[in-house]
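One protein chain is absent from this view; the other protein chains keep their places.
By written order: A and B. Residues from 1 in each chain.
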Amino acid sequence: METIKTDVAIVGAGGAGLRAAIAIAEARPDLKVALISKVYPMRSHTCAAEGGAAGVIKPDDSLELHFNDTVGGGDWLCDQDVVDYFVREAAKELTQLEHWGCPWSREPDGSVGVRPFGGMKIKRTWFAADKSGFHILHTLFQTTLKYPSIERFDEYFTTDLLVVDGRCQGVVAIEMSSGRIFQFQAKSVIVATGGAGRIFPFTTNGAVKTGDGSAMAYRAGIPLKDMEFVQYHPTGLPSTGILLTEGCRGEGGVLRNKDGYRYLQDYGMGPETPLGKPVLKTMELGPRDRLSQAFWHEQQKGNTIPTKFGDCVYLDMTHLGEKHIDERLPLVRDLSISYSGVDPVTEQVPIRPVVHYCMGGIHTNIEAETPMPGLYAVGECACGSLNGANRLGSNSLTELLVFGKKAAQNAMEFAGGGNKTNESAVSEQAEQAQKRITELFDKSGGGETISGLRKEMMDSLEKGAGIYRTEQTLKESCATISQLRKRYAGIELHDKSNVYNTDLFQALELRNMLDLAQTVAEGALARKESRGSHQRLDFVDRDDENFLKHTLAYHQGEETPRIEYLDVIITKSQPGVRDYSGGGK
Amino acid sequence: MSRRPYVRRISTTTWYLKKKRDLVHMIQELTSLFVGIYGILLLWGVKALSEGPEAYGAFLEALTGPLSLAFHWVAFPLVLYHAISWFNVTHKAMPIQRGEEFLPGKYIVGAHYVVWIGFSLVVLFVAGVF
Partner (left out) sequence: MSDLQLELEILRYDPEQDQEPRFQTYSVPCQEEWVVLDAINYVKDHIDSTLSYRWSCHMAVCGSCGMMIDGEPKLACKAFVRDYVNKTVRIEPLANFPIERDLVSVLDDFMNKLRRVKPYLIRKEEKPLSEGEYRQTPAELNKYKQYTLCINCLCCYAACPQYALIPEFIGPAALTMAHRYNQDSRDQGRAQREEETASHEGVWDCAFADACSLVCPKHVDPASALQQMKITSTVDWYLEHLGMGGKKS
């Protein structure tokens, strides 16, 4: 096995990993950074984020308002020290991106423009048309090309963390083009591998989002936090799950049921606002969890429109005008026409809620530290408890930047701390990881297929742990996923080539997804309350007495995870009522 | 260990026959030869002019020969095609931004035609056609 020695290994080259890499290269050009990713950086799913990134810059806005929106939006499951740090750093990071060339949309005077977003009381979302994530990703990627100390390992699939003496000292990765296995010996490691939306059948997430880093950390003994909180975005295209940004509603788009009625007013988000004059934190500018839940109720009442791809409601933007749509929402128009055959300029677009974001992830704190020395995590794979029980749109892109930098600062400090790599022990562990990969590769017989197990997992999660959940449906999901994890032993690779063997990578991804799916279902079963995106039909109220707590799921081998709880950090905002009824006033 | 990227070789002499787009491009490229020949012709004429009326007369005489006429029957349409195909893409090379928006390409292409026709009229006028 080949060995690569580096100072900081970053796994994942999306927005968070790239931001971290730049932070290290700028502050400590003497440190070697290995940026390892299973895809080329520009393929990372940050590119699909559309709406924008939140940061306070306008004179009518304040850090306190951003704090309150985020904490309330997260149904008080956010760690408030984290939120406080985040809102203070947000605008700095977005300005930094501007200095690196990000093509933010502008006001006529040349200053950066902001747009309204769901759950935000003031317009504070920086945007680059409706391709904000794409531009952020490419700006960061291209900026990394300046720094010789960043060495990229594109298309290396990371399988294991190397943990010796309770400290993370590297990773094992497969070079995808050759099948060769490498050990990266590092003084510290940052995991930035993104979310796991692919555990659900209908998702905005790209194929790469299989939660590899989270699962890897989980198996290495680090708890996953709040995994039961999965966000449904209210406006996805029905056939494919392609996202239509919240910016559609920020710019004035409205939701209608089959009768043309703006049904959100019936679910505590009224009164109805005038067409083309969106009011912040009201109606269509309510938070994503509430909007997706309202859809579910409309569906129960029979007010949705049946389509070949499931029940839908309409997103109506016809009153916005062609010029405005082309300037602010060009991608939305392109996607609607291409994939649904509907031009939003003239027609209402059928949409339905779609799995979008995992609030849960690797347990981290305000320093982006995991409980394991030398290991940091950032972005959707992590749960630093910024987003609580429901993430507000446009907070996650900023989160990548703020905590990407934070993780980098701590990782480079740790790397410079004089810890010696225990090379023989690390190598021994890497050999074991290699052995496991080879066994999977060579194994024959079994009769299970990767695509078959994957489909059963997805269907089971959607059925049991969707927008609304009950004890019974969750128990079924838990049982199914537990079975699927056992049945995984019965898969066999048909592809025996060492070169770009996607059969192997899909098998590894499936294992990761099954582990994470189990934490989602088990966490949801154990949380006997409704909060944010986690809604139980059998426990309809929020229960601050018993569940103002984070769920921590610990890996227990073949068994179901051990669930523990951790108090939420509350500094200044006591749990209250989430008010989206004309709350803009 | 096992990588062996496969390089698909292409023929350096016949590659453009496979795809219409490439063929059209090559024709466009080849028409530039005739533009070049016209350039040489023009230089020849200038040289003849500098050598006095007799030389220039011989030059004009040569132009009316059957070989020369045949050449022009072939060359002129090709040069015309070359010019037009270039005019039609000039807006890509020379975009004009007015305020936020770019001037639609048709104006830039159109301006080229206007200038071309204008020049041609002047030349014809000087040549005594009108």
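To be clear about the criterion, a contact is a pair of C-beta atoms (placed from the backbone, for glycine too) under 8 Å apart; a residue touches a chain by one contact, two chains touch by 3 or more.
Computed from a prediction, not measured in an experiment: that's the story for all the values here.
Contact with the chain not shown here comes from a single listed residue; of A:Gln483, A:Thr502, A:Asn546 or A:Thr571, that residue is A:Thr502.
When the whole complex is considered, the residue among A:Ser424, A:Ser451 or A:Gln556 that touches the unshown chain is A:Ser451. Only one residue in the set A:Thr95, A:Ser149, A:Gln265 or A:Asn419 touches the chain that does not appear here, and it is A:Thr95.
Within the complete assembly, A:Cys47 is the residue of A:Cys47, A:Leu280, A:Cys381 or A:Ala415 that touches the hidden chain. From the options A:Pro59, A:Pro108, A:Pro274 or A:Gly447, the residue with contact to the unseen chain in the full assembly is A:Pro108. Of the residues in chain B, those that touch the hidden partner chain are 2-8, 10, 12, 15-16, 19, 21-22, 25, 29, 89, 92-95, 97, 99-102.
On the side of chain A, touch with the chain left out of the figure occurs at residues 39-40, 42-45, 47-48, 57, 92, 95-96, 98-101, 103-112, 131, 134-135, 138, 142-143, 145-146, 154, 177, 206-208, 239-240, 242-243, 331, 334-335, 338-339, 449-451, 493-495, 497-503, 506.
In the analysis below, only the chains that are shown with their structure count from here on.
Here the CA centre of chain A is 56 Å from the CA centre of chain B.
By the touch criterion given at the top, residues 177-180, 497-499 of chain A touch chain B in their complex.
In the complex of the two chains, the chain B residues touching chain A come out as 1-3.
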